[in-house]
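One protein chain is absent from this view; the other protein chains keep their places.
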Amino acid sequence: MLTIEHLTLQLPYYAPWWRRRWAEVLSDVSLELHPGEVHAVVGASGAGKSLLAHALLGLLPEPKRQTGRLTFHRQVLTAARQRQLRGRELALIPQSLDALDPLVRSQRQVSWAANRAGDARANAWQAAGQALTHYQLDERSKQAFPHELSGGMARRVLVAMAHVSHAQLIIADEPSVGLDPQQRDRVLDALAALARQGKAVLLITHDLRHALPIAQRVTLMRQGRCVETAFASAFQGDGDTLATDYAQALWQALPDNHFGVTPTAQAQNVA
Amino acid sequence: MSRAQPRRDALWMGAAIAVLLVALLSSRWWLGDTPGQMHFDARLAAPSLDHWLGTDALGRDLWARTLAGLSLSIGVGSLAALIGTFIALGMALLAMLGPRFDALVALVIDTLLSVPHLILLLLIAFALGGGTQAVIIAVAVTHWPRLARLLRAELLQLRHAPYIAMSRALGKSQCFVMVYHYLPQVLPQCVVGALLLFPHAILHEAALTFLGVGLDPSQPAIGLLLADAMRYLSSGVWWLGLFPGLGLLLVVLSLERLASHWRHAL
Partner (left out) sequence: MQLIATFAVRLLRLALVMVCVAAVSFGLMMLSPIDPIDAYLGPQMAQVSPEQRDLIAERWGFNEPPVVQFGHWLGQLIQGDLGVSHVYNQPVSEVIGQRFKRSIVLLGSAWLLTTLVGFALGVVAGAREGSLLDSIISTYAYLTASTPAFWLAMLLLLLFSVYLGWTPVCCAGPTGTLSQDVGLATRLHHLILPVMTLALVGIATITLHTRTRMIALMNSNIATHAFAQGASRWDIAWRHGIRHASLPALTLSLASLGELFGGSVLVEQVFAYPGLGEATVAAGLRSDVPLLLGIALFTALFVSVGNLLADTLYALIDPRMQKVTP
């Protein structure tokens, strides 16, 4: 559905004496997302995961330098097309809960999202109500302001906002962060359900363990580069089928897998 | 648009405006007694090559009088801003001495802020019986509370900082903490605060003299020039009203821009 080919992104920073320099934050990233699949992008903070999400939606502010090719449904995804498709075909579940407007009740916010996706006002309000019910938010929560909701509930409001857009591609940026295990599973299940409906889900997370239960494919990112893309099934046993040392090391370093710190992993971490 | 720009801009603007201010302040010397000279052959003359901005009812050159007025405004304004900043700093430090002092300072600030500036200015100028000194003191006394409130908020955050508790625990005196910990923290704020007070002080000085409570009428203050212009307004003498105000606007505007640039740069 979405193909990313050799995406490279440079952002400016300022050296002394007011000289502008460019820092490469994404280098030669290539990915392919398929309908009906949850594709996880896993990496430490600063690996460029969120920037990738924002680049896909065309949300990065100028000035920036971006090269490479994005294709959506076999058509090149230009900035103009991104603007057209945002909220209709492409949806974002943002990382931070302060993406919710603190002064607007949940149902109204969700109905705005539906309205922006092309629903008429009355329909949008209904669709919002249904979507919130779908994500197990009761009437009281629908009329609540974001600060009155728990973290898990607010997160589900954000998922509902992506849900009402009927987008084919959903990018979820760290949807599991800061939630207790039960709430986290609820949110992850919701994403898996969206994929079962035939949508493509790009799941961005720093924790491999959260991604594996629902993802079909996993891409590991490190310092703006794709290290490896593997099937989720490859992450089992000793991880022998994984192609790169980094992936193997990451897998073995998980608590359930003998906490192994291999020499390669140490070397990588130092680097 | 770039993040690094403000500092460079602030430096350039600061230099340019400093030159302007020094030129205006020094105008007192190179103008000599031209502001007071009367040309009876050219009363209420429109702007011409002889008198660039025209003359007033006594044939005095408006260009010279405007420059002299601006010079006076800058002098009064800078003194008032300086005194105001010192009062603000002193009051903010006083508030740090303990909760009682703090409550007292807060009450004084609230009291002064609740009277409209101009009314307070009138009251103080009235109490001091007018004159340049009264204007300077009135403007200083009315303008410190806002800055003091800002500095106090800044210092209150500092009070519980670990390094200050440490300093106290090590036996340093109140005085030491004031001078070496509190003061350096708020000095940049003070500089910007003084700069921000400056244009306000000038505007209020002009307003006060315009109302006729301020300076001695023989001095060509901008407010007095404009009050004088009021009398000839209905006969269509536009230059007397236009130019002194324009000069004042330019000075205040450049100071205001400089101050806000510095605030962002610091």
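Each chain gets a letter, A and B, in the order it is written, and its residues are counted from 1.
By our rule, a residue touches a chain if its C-beta (ideal position, glycine included) is under 8 Å from a C-beta of that chain, and two chains touch if they have at least 3 such contacts.
Computed from a predicted structure; not experimentally measured.
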Of the listed residues B:S114, B:Q157 or B:S218, which contacts the missing chain in the full complex? B:S114
May I ask which residue of A:V41, A:L100 or A:A234 touches the chain that does not appear here? A:L100
For the chain left out of this view, which of A:L9, A:A40, A:L70 or A:A91 touches it? A:A91
Could you tell me which of B:G32, B:G98, B:P188 or B:G212 touches the chain that is not displayed? B:G212
Listed in rising order, the chain B residues that touch the chain left out are 1, 107-108, 110-120, 122-129, 199, 203, 206-207, 210-213, 226, 229-230, 233-234, 236, 238, 241-242, 245, 248-249, 252-253, 256-257
Which residues does chain A use to touch the chain missing from this display? 54, 57, 59, 83, 85-88, 90-92, 94, 96, 98-104, 112-113, 116-117, 145, 147-148, 150, 161, 165
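Just so we're on the same page, only the chains that are shown with their structure count from here on.
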Just how far, in Å, is the C-alpha centre of chain B from the one of chain A? 54
